[in-house]
Structure formats: C-alpha cells, structure tokens
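Only one protein chain is missing from this complex, and each of the others stays in its spot.
Entry: chain A
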Amino acid sequence: MRGSFRLFYIQKKKEQQKNEQNENKNNNNSIDIQRNNRSDEQFRQIFLKSGIVSQASGSCYIEIEKTKVLCSVHGPRASHKTEEFVAAKFNCELKYTTFSSSVDKYDYTENNKEKDQSLIIREALIGSVRLEKYPKTVIDIYILVLNDDGNVMVASITAASMALADAGVEMYDMVASCSSVCTKDRILLDPSYQEESLPNTTNILVAKMPALNQVTQLVQSGDLSYNTVIEAVDLNIDGCDKIYSIMKQNLIDSLEKQLKDKDNNNNNNNMDIK
C-alpha cells in the first residue's frame, strides 16, 4: 500500500517536471508554441452533465479539460415588474469564482469584464429562445466559472444552452459555439489559457444555431486581414457543428437516463405496494 503510494508520488513529480520544462520552452519562443498532444484544429476532451443543480429548473456542468463551468437556469418564473409584457425578460449573469484563476483577481462584486462577457453570452443565446411564448415572465441564467483554463466563453455558452434545454424552455435550436486564437500563420482552435494570453494574437468567437444555419454571435479582437478572418470564421463554424453533435448526443443520453430512472422508481414503488 505504502509502496504504491510512493510510486504514485514519484510519477506525479515527474509529470510536474515535464510540465515545467514545457512551460519554459513556450516562454522562450512565445509565438511558436507546441500544443501538448493535439493538432491545431483538435479539441480538448469535453465532459457534459445536465441536471446537476436540484433547485434550478435546468442546469449543466461542463469540463473542457481544466476549464470547469457550472450553469443553472431559473425560470420561466413570474416577473415582479410589469414593464415587459409581450415577451419574457432574459437575464444572464457570469461570475468567476475567486479561486478560478491564478493571474486575474476576482472578488465578490461583478467587475466590468464579467459584465461584458455576460452581455456577449446573452446576445449569443437570446436569438435561440422563444421568448414570446412566455409573456410576463423572466428567465435567469447564472453561470459560475469554477476554473479558468481558456475557452471560458465557449464553455459558458454551451453549458447555458444545454441548461436551457434541460429546463424545457422552448427554443428554435441549441446554440453551439467555438473559439480560436490566430497567431501570425496559425489558427488554433479551442485555446488554453496560455494560448489565449499570448501577445500579438487575435481571438475569434463564433456562436451558431446549426439547424437554422444562423450565426448568433461573432466576436473578434485584434488585427487580421480579410482573408484570415473569413478562414477563421469558417473553421470556427465547422467547430460549432462538432460541438453541436456532442451536445445533441449528451441531451439524448441524459433523457434516456431520466426515463430509465423513472421506470426503475416505478418498479420499486410497485414492489413496495406488493
């Protein structure tokens, strides 16, 4: 028992050293980066689980390797204000936890970066929800970033869309999104935190409803030529389709699981009565 533990410890230490070496390499020639075990257009592993918060109408937890985001949807619930009459009010709030990043500092109040990102997420999702079906109500989306290792916006939009579907809110389509970092001659999909914060690069985020073929959000910051923009947007749109298929599969799986659980419960209840 003890021996195995020691072996585990040694292994971990070796891994750490390796990582440190890699980091040093990356720092030396910051533009020419090496990705660990994946190509430029390859995604990291994605883990999705919906229905995780019991008190919310719908919720979803997403992991893109080290990036961890939890999203819950409350509503449609009755609105206290009377101003919005025809359609539901749609609110979105993103919050980084204080321990989510070792570089950026976050506290309990909402800062401007979070407000800005909330607006971008709201803009990406609002086109997909049939708000006119829920007059006099509000739909609140709360997104909590537990750990930030790049690609937070994509994780948030994906989780929020899954949570909306989990809550049973009527939608035209789910919103899938994808982001990339463009360096001088490369386009890196699904960037990590390190890749996102490289100097002289451009970030592009695309959110899309694949069934309707409509782009609901497009954000770019940085300097790019026309051709590169078009190329990057096309790549991201393809990435959206990939993420969408994962989302769809996950939604079906979770529904099947729910049905199974229901059946099991019913059977158990019947047994009890007998």
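Operating definition for what follows: a contact is a pair of C-beta atoms (placed from the backbone, for glycine too) under 8 Å apart; a residue touches a chain by one contact, two chains touch by 3 or more; residues count from 1.
By our rule, contacts and distances are computed from a predicted model.
Trainee: Mind telling me which option in "Membrane magnesium transporter", "Geranylgeranyl transferase type-2 subunit beta", "Ribosomal RNA-processing protein 42" or "Cell cycle checkpoint protein RAD17" is what UniProt lists for the chain we can't see?
Mentor: Cross-referencing UniProt, the chain left out corresponds to "Ribosomal RNA-processing protein 42".
Trainee: From the list A:R38, A:R77 or A:K115, which touches the chain that is not on show?
Mentor: Result: among the candidates, A:K115 touches the missing chain.
Trainee: Touching the left-out chain: which of A:I52, A:L146, A:M171 or A:V219?
Mentor: A:V219
Trainee: Of the residues listed, A:D40, A:E65 or A:E123, which one is in contact with the missing chain?
Mentor: Spelled out, the listed residue whose C-beta touches the missing chain is A:E123.
Trainee: Name, in rising order, the residues on chain A that touch the hidden chain in the full complex.
Mentor: Touching the missing chain: residues 27, 30, 83, 112, 115-116, 119-120, 123, 126-127, 197, 199-200, 202, 204, 208-209, 212-226, 229-230, 233-234, 237.
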